[in-house]
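Heads up, the thing below is written out as structure tokens.
Shown here: the complex without one of its protein chains, the others still in place.
Up next, subunit A:
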Amino acid sequence: MSGFLAVLVVVLIFIVIFQIAKASEYVSILKGEKKAREQSNRINGFLLIAFLVLGLIGVYWCNDLLKGKILGESASVQGEGVDNLIYVTLIITGVVFVLTQIALFWFAFKYQEKEGKEAFYFPHNNKLEIIWTVIPAIALTILVAFGLKHWFQLTSEAPKDAMVVEITGKQFNWIYRYPGKDGQLGRREFSKIDPAKGNELGVDWTDPLSKDDFIPTEMHLVVGKPVKMIIGSRDVIHDVGLPHFRMKMDAVPGIPTTLWVTPKFTTKEMKEKTGNPDFTYEISCDQMCGSGHYSMRGVIVVETQEEFDKWVTSQKSAYDLANPAPAAPEAPKADTTQKTVAANIK
């Protein structure tokens, strides 16, 4: 019933607007085309300048309202470069934005049609055109130079001492794998994937390097220590999005990718910095991956080296979990993952 009323109200508003519009059309015919045009010119000219003024105020106000929500300081060393580049770009594009919008709406307002006025025949001017070809070209060169400098830093080889974490996307959660004490990950083969036997990643158990790898449910990182993520996918394309670190990389089946970052603040520090006791570093999936895409959330805990070491010792190796001593309960790990999937799909 209320839906019907809402539709009725909308239809009524439509009819009223339409009748007004029709009436004003008749009035303008009665008044004569010229007079009607003068009037609509005045009104629209005023609205254009009002839009400019209110719009610029609105831009400022919107910024004031929302600037506190855009994650604050970068939580990674690499992200600082990204933020700096954003500021430089913001200043350049911001100045251009304000100047061109003012020119556009101001000219439109100022040069509206007036009785007896004649437009200025001004078909071209080479000097002007060269100026506004060269200036943007210079500004863009600066931006390209800054941008590429950062780009090559961001995409450079990870430092030798970086810790390694493997992160694999699947519909619809992330699987992390740490190399264990030997610092090297065991071989993987997608055809060996067998969730029923606790082998979500298809690790080749015959590879001795795989024996101490462990697969936790959260990613733990050490503050101030570079981490190299080896990114892969088991099914469709996903994307490891790390908004607080200003980082992102696709997870493509069959083609491993990498990224590396150096976290600057522990989770605890971020809780204090943001004043938000529930603060969590989140991994968002940033590439459409199916109906559960929106629920593909991962959690990163950034902590001190001591806390991290303690956490590592508490982890059981995936090999031990998947290949228990005979008659031991079957692969609890696999069960939990499947439950998560079920929960996510819901």
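Here are some notes:
Heads up, the rule we're going with is that contacts are C-beta pairs under 8 Å (C-beta built on N, C-alpha and C of every residue); 3 or more make two chains touch, one makes a residue touch a chain; residues count from 1.
One rule holds in what follows: contacts and distances are computed from a predicted model.
Per UniProt, the protein behind the absent chain is "Cytochrome c oxidase subunit I"; the candidates were "Hydrogenase maturation factor HypB", "Hydantoinase B/oxoprolinase family protein", "Cytochrome c oxidase subunit I" or "Spermidine/putrescine transport system substrate-binding protein".
Only one residue in the set A:257, A:304 or A:323 touches the chain that does not appear here, and it is A:257. Listed for subunit A, the residues touching the missing chain in the whole complex are 3, 10, 14, 17-18, 20-22, 24-25, 28-29, 37, 40-41, 43-45, 47-48, 51, 55, 58-59, 62, 66-67, 69-71, 79, 81-82, 85-86, 89, 92-93, 96-97, 100-101, 103-105, 107-108, 111-114, 117-125, 128-129, 132-133, 136-137, 140, 143-144, 147-148, 150-152, 154-155, 170-171, 190-191, 193, 195, 202, 234-237, 239, 241, 243-244, 246-250, 252-255, 257, 276, 278-280, 282, 284-295, 297.
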